[in-house]
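Here the complex is missing one protein chain, while the rest keep their positions.
Our next item is chain A:
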Amino acid sequence: MFVFEFMRNAFLASTFIAITCGLVGVFVVGRNLSFLSHTLSEIGFAGAAFGVFAGLSPLNGMLLFTGASSLIVGGLSSQRSRREASISAVSSLFIGLGILFLSLSNKNASYATNILFGSIVGISVAEVKQLVLLSVVVIAALLVVYRQLVLDSFDATGAVSQSIHRKSLSMFFLILLALSVSIGAQIVGSLLVFILLTLPAASAQYIGRSVPQMLVAALSFSLLGVWFGLYLGYVTNWPVTFFIATIEVIFYLAALVYDRRGTK
């Protein structure tokens, strides 16, 4: 299947997407941000619709909307207790805008379907380059704040007594999350990008006992998911997103069983 350029592009792009989402996901799960990543996926849809309406690429539209909404959510809610309500408010607004922009841009329903459910096999070389660049930026940024982020994500109480700028760190991570959502949406679509951001990391929590172990496990689950998903999509002509979602759910259930079988 690698004789086709579109499949080579798809594999390259999805490999970087899987690495980024797998790594970022460990912190998403550690910081209890699964709900936000789900919401950012929906906001990504609005951003893509805006991109189409404004003559930008869907990816740039997504980056704009997810980035802006991350900052708004971060600004509205430094406390976890208030975050969910803020997320709901922000997501309502952005999804409404998405529907408006899609309607104004006169695009047909299949275009909306592509945004929502992904269209990785249609990705161009230029788009692949942009995705790889964004992935490298996100991974490099994660490395820069790694230790502080690990502490703040896995022991927020302990982080309070350390000299960490927790608010800035939180905002910084929200931006990285927004970037990851926009990147990931290119493969599984904006509706299901949270699969890659939450499921591999949630599975990894049952396998790993240190953050590096969880990162390796999450990375493996997300890479295997997208690679097999792409392969099965190619062979069967069924949607890639369906296979990725199914594989990640299987990994999650297997990890759950592994954890329940007396690992202590």
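To be clear about the criterion, contacts are C-beta pairs under 8 Å (C-beta built on N, C-alpha and C of every residue); 3 or more make two chains touch, one makes a residue touch a chain; residues count from 1.
Here is the rule we use: contacts and distances are computed from a predicted model.
According to its UniProt record, the chain left out of view corresponds to "Metal ABC transporter ATP-binding protein" among "CidA/LrgA family protein", "SoxY-related AACIE arm protein", "Tetratricopeptide repeat-like domain-containing protein" or "Metal ABC transporter ATP-binding protein". Only one of the listed residues, A:Val144, A:Val235 or A:Val257, touches the absent chain: A:Val144.
Touching the chain that is not shown, out of A:Phe35, A:Phe154 or A:Trp227: A:Phe154 (per the contact rule at the top). Among the residues A:Phe45, A:Phe94, A:Phe172 or A:Tyr206, only A:Tyr206 touches the chain that is left out of the figure.
Where chain A meets the missing chain, the touching residues are 143-144, 146-148, 150-151, 154-155, 157-158, 160-162, 164, 205-206, 208-212, 214, 264.
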